[in-house]
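Let's turn to chain A:
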Amino acid sequence: MKYFNIEYISMATGLFLFLVGLWGIISQKNIIKIIISFSVLDTSIHLILVSIGYIRNKTAPIIDGVVSKTDAATKIVDPLPQALVLTAIVIGVGVTALMLTYALRMYSENKTLEINKYKSLKW
Partner candidate 1 sequence: MVNPVYIIAVLLSVSFLLGLFRKPGSDFARLAALITLAFPAIVSVSWLLQFLGEPTSPFIIYTAGSVPPFSINLKMGIEEAFLTSAVNILGFFGFLYLYRTFKESGVSAVVLFLVLVMGLNVVIMTRDIFNLFVFLEITSIALIGLIFLKKDINAVSAGFKYLIAVSVISTILLLGIGFIYYFAGTLNIDDFVSKNSGAVKGMSTAVFLVIIAVLLELKPFPANGWGLDVYQSAHPGISAMISAGMATASLFVLYKILPFGAVYWMQIIAAVGVITFVGSNMLGIAQKNANRLLGYSSIGQIGLMVGIIGFSPMLGKHLWMVFFGLFISHFLAKAGLFWLSGMIGKENIKSWSVLRKQPLLLIAFGVFAFALIGFPPFPSFFGKWQLVMDLAAHGQFGWIVAILLGSMLEGVYLFRWLGYAIKLDVEADQKLDLGIEKLIPVGVFALMLFGASHFAIENVPGGLTLNLIPVYFILLLFVLDFLPAKIKNSIAILGMAYYAWLLYPSLQDDTLRLVFAGIFLVGGVLTLFAGYSVKGKRAGFYPFAIMMYAGLIGLVEAKNLLQFFFAWELMTLGSYVLIIRGKKSLVHAYNYMLFSLGGAYLIFLGMALSVAGQHGLSLSLLNTTHFPGWAYTLLAIGFLTKTAALGLHIWLPGAHAEAESDVSPMVSGILLKGGAFGLIVLFLAMGAEKAGGHPLLYALGWLGAITAVGGNLMAVFQEDAKRLLAYSSVGNLGYILFAFAFMTNVGWLTGLTYSINHFLFKTLLFLAIGGVVMRVKTHNMYEMGGLIKRMPWSFIAVLIGIITLAGIPPLSGYAGKWLFYNAVITKGWYFQGAMVFFSGTIAFLYCFKLIYSIFLGQEKDKFRKVKEVPVWYILPQFILIIGIMVFSARPDLVLKPIGALLSQAGYFPTDPLTWENVTASTNLGYWSGYKIMLVIGVMFVTLLTWLLVMSRKAQKVKQFNIVYSGERPFTPETTHFSHNMFAPYYKALGFLTIPVVTSFWEGVNSTAHAFADSFRKIYSGNGQTYIAHILAYIIIVYLIIF
Partner candidate 2 sequence: MELLIKIGFVLLGLFIILNWGLIMAGIIRKIIARVSMRRGIKIYQPYINLIKNYSIRSQLSHGVMFYLGPVFRLSGGVGIFLFMPLIYGSEIWNNFSFTGDLILIAYFMFFGMLGMALGAGEGGHPYSAIGISRGLAQFTAIEVPFTLALLSLAIQYKTLSISEIVAMQQGGIMHWTLFTNPVATIAAMLSFLGAMGHSPFNVVMAPQENPIGPPTEYHGTFLGVLQTNRAILHVIEAVLYMNLFFGGASSWLELLVKSFFVYFWSVFVGMVFPRFRVDQSIPWMLKIPMVLGILSIVLLIF
């Protein structure tokens, strides 16, 4: 039962969350809800990336008592995706904050959070 391994489960969860996030973005009318959906989407990507880097039954990529410099290659999980995720998390937070600021700004102009009220530009 290979799908019972943790990396499969987390991968599947990530992909599901991805879809749920997308669904939220395209179905919710409220701008804040859209942003929340985006943050779900963001989290899901992190989860997927970490799952990608996971190697069965290996430990964290830190040289310490458990893992020595010499046998690191056989004992640790892939550190690279984790590095990517670190970067992605911070980017995600920046983008989310930016979206929220935009939402705030839009709200202060038009007093509504309905995205389909912002259609003065079209065609």
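Keep in mind how these were chosen: all candidates are chains of the complex that A comes from, given by their letters.
The rule is simple: contacts are C-beta pairs under 8 Å (C-beta built on N, C-alpha and C of every residue); 3 or more make two chains touch, one makes a residue touch a chain; residues count from 1.
Not measured: the values here are computed from a predicted model.
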Among 1 or 2, touch partner of chain A in the complex: 1
Of all residues in chain A, those that touch candidate 1 in their complex: 18, 22, 25-26, 29, 31, 34, 38, 41-42, 45, 48-49, 52, 80-81, 84, 87-88, 91, 94-95, 98-99, 102-103, 105-106, 109-110, 115-116, 118-123
